[in-house]
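To start, the structure itself, in structure tokens.
One chain of protein is taken out of this complex; the other chains stay put.
Up next is subunit A:
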Amino acid sequence: MASETQAPVSSCVDAGGSAIGMPQLCGDWMGNQIFWLVVTLVVMFFILSKIALPRIAAVLAERQGRITNDIAAAEELRKKAQEAEAAYEKALAEAKAEAGRIVAEAKAEMQAEMDVEIAKADAEIAAQTAESEKKIVEIREGALEAVKEVAMDTAQDIVTAMGGKADAKSVTAAVNERMKG
């Protein structure tokens, strides 16, 4: 660097400090280069083989292990989720079936109850109808009797008013005769 103006210290450098020919072929420097190269390589080899490479290998192995573990854990969780889903589906199906059964049962029960009630109501209606009919017959008969009586009374009165002699027996016969007609 500062040697430019001084006398050359090597046979490969001229007085100006410039190289004579190829510095690569200068024998003066080779020993120095080889020595420092060997030192460098030995140092670097030990740094790499003792510290750097084992450390990186450990990190990579750890990462690989972690990834493998995580994948296995994820697989397990997936399986669990699938199982849970299957269980849920099963429970749902069971609940649906149960609900269907309950609905059917309730329907059948209600139907039976309804049938009984309807039958009862029918019987009641029939009884009431029969009674009503009997009453109607009675009323009708009662009415006929009353008409006959009124007719006889009226007839007797009319006969009496006409100046005839009303004989109860013939009036009755006459009324009966008329009413049949």
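Throughout what follows, a contact is a pair of C-beta atoms (placed from the backbone, for glycine too) under 8 Å apart; a residue touches a chain by one contact, two chains touch by 3 or more; residues count from 1.
Assume contacts and distances are computed from a predicted model.
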Per UniProt record, name of the chain withheld from view ["Transcriptional regulator, PadR family", "Probable glycine dehydrogenase (decarboxylating) subunit 1", "Carbohydrate ABC transporter membrane protein 2 (CUT1 family)" or "ATP synthase subunit a"]: "ATP synthase subunit a"
Selected from A:S10, A:Q156 or A:T172 as touching the chain missing from the view: A:S10
Subunit A, residues in touch with the chain not shown (by the definition above): 1-4, 6, 9-10, 12-13, 16-19, 21-26, 28-41, 43-45, 47-49, 51-53, 55-60, 62-63, 66
